[in-house]
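Missing here: one protein chain of the complex. Every other protein chain is in place.
Chain IDs A, B and C follow the sequence of writing; residue 1 opens each chain.
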């Protein structure tokens, strides 16, 4: 094909017979080629999910859109067509620790993350030299100015830098309902503890005091109720309960950074499906 | 549908454009319904794999077979159509330890394994009471008679009990090339160590002497070169290197039984694809 | 030594200089021999823990006791001397599922658990044949009689069978404050979910609905607030979020049984130390 492009198609609808056939038949008629297809039907909630990587001539796009718009009403189908080669521009929010920053920035440099960095935003200056060394614009928005003012600044920076998504890489500040709603399912947070077990502040201290034998990290979409958003990925690490809180935190950092990296990757590959505040990974 | 039945279709062929479309189009024409589909293209070996659970009227089967026979030559496609509700009759081979036996027999009783037990074969009488308590026919074939004679007996028992597959649940005896060839990719073995690292006898002693920090178990198809068959599943367990060999073996048992159970499940659900002595799990 | 016996000595006290020396010096003076010693000082709570396996002539016991009684007041030391060869008599409480029962009974038969089974108690008859097949006395105490009456029966059975500890192997019933206090730190429960995240009923359903990517099990001492007792051991298992609740439960069973087995082993080897409702494993 001449102007061939790749797209990811995400579909979600109530389970009903003939769904895969309707999908593939339609795709075939538009002249598109299916390169990769994953599909899952969750019996417990009677819902069908499909993710397909397709290749087609740019001319075919309107036909594909028309086809799925028809299915939309016929089958109560929700669908999204995303340019597989588009690298979303992401803003990285941080505070004073840099382990997640290095993990994301280095992995990105190695080609493991299909995104661009739009900007770095922080409430401290600690991460400024690191941002500069990766040639990334750094913006300081201190936490001691009123929250509405902070978020007004965020929005100005995000708009100016054409940001499409946000990664909270240990940002440690609560965001307002307005802000999280405006960026719904577009903010990924890493929680430095094992949700929903240890919510709120100092989860490692909580875990340590409870004598847990395993620690973990949870990457999730940020909502106003910060630690309650849909879970994207979780990892764990066995810990020696005779360690100190400092060792817990040190080991926690390692789990945090790989959990955040993996979750971000899943999201950038359009593998994360949402259904009633929970996710399915395809 | 009236006489509707479920089938699993397995496909493997060289990668080429239009494969999923050709598949789904054909299925649609025969009136079958695709319930579940997993597909993978391995770029490194340029090979396409597909597993689909389909539902159709029994009348449609000849049409499906005709369709795929045509694709067979057109696309150099290998395919298999399997009755999803057929529970294969399996023979369990054991020796003196019963941890894998209990794991498989109890999981089967709980409905976790879609198979039937055809018979129990052992070179010792230790497992006879256990077999009887599960109402399973037990056959003693001692290891001190010549191997060809042993395997002649195996074949008689397996034929009489209409066995379709074999699980070596810590059988500990080498099988001949003739026997393993006759049952190619139909014998699952659990290797009590981490292949290909510790082949042959006493792998836990080898691992212990080497000071490994992690032990594992490998479930694989048995071939004449016993420990070299295609790997189906592997699991690991961190071990304290200050433990004794006995503790290694004890912890190894736990890994063995869950690895064998999981591998058998994958095989019974027709999720194991073979390509040049390696497997892909779909 | 002639009448030499083995003992486990457990020590806990506020951290202070010279503790190990005071301990080992005293042991040496009594003529006892230290075979194995593990020690940990938790800086965060300023507390010293020590577990030692010692060997001595029975005559030395009074001298050892005298020595540590003296340290008791001098160093604010809590200590316990336990016969290492004594196998405590345990009662197994169950309900209708048998996966934990098989795991414990078979591991015990294989010599992996240094205890004796005093009796089996259940609120259903389902586990009776299994109990009989292991030659264990089975007692039915239905849950529909008033709880005080149930617990009166428990105490009669436990007394008559000389029970020293209790394992709740998926017993699924709440025990009174009186009963759990009477058996404080002598009842081990397996919680079929990842505490403190998913307390109460149907934790796998809760976890599934929340879309967690990892499930786990927690073995802990039972208290009146059933799921809040000190954690002894935890294990986890990565799960595919596209599985059904049934698959979650099935996979959960595997984690449950190995977590309970491991926790019981730690307890029987006197490796579990308690400090303000948390445990340290030595």
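Throughout what follows, contacts are C-beta pairs under 8 Å (C-beta built on N, C-alpha and C of every residue); 3 or more make two chains touch, one makes a residue touch a chain.
Here the structure is a predicted model, which means the values were calculated and not measured.
Among the residues B:101, B:117, B:208 or B:267, only B:208 touches the chain that is left out of the figure. Interface residues of chain B with the unshown chain, by the touch rule above, are 40, 42-44, 49, 194-198, 208-214, 216, 230-231, 233-236, 241-242, 244-245, 277-282. Although one chain is not shown, part of chain A still touches it, namely residues 98-99, 102, 106, 110, 112, 133, 250, 254, 258. Along chain C, the points of touch with the absent chain fall at residues 17-18, 20-21, 24-25, 27-28, 33-41, 238.
Operating definition for what follows: only the chains that are shown with their structure count from here on.
Once the centre of each chain is set as its mean CA position, chain A and chain B turn out to be 37 Å apart.
With touch defined as above, chain B holds no residue shared between interfaces to two or more other chains.
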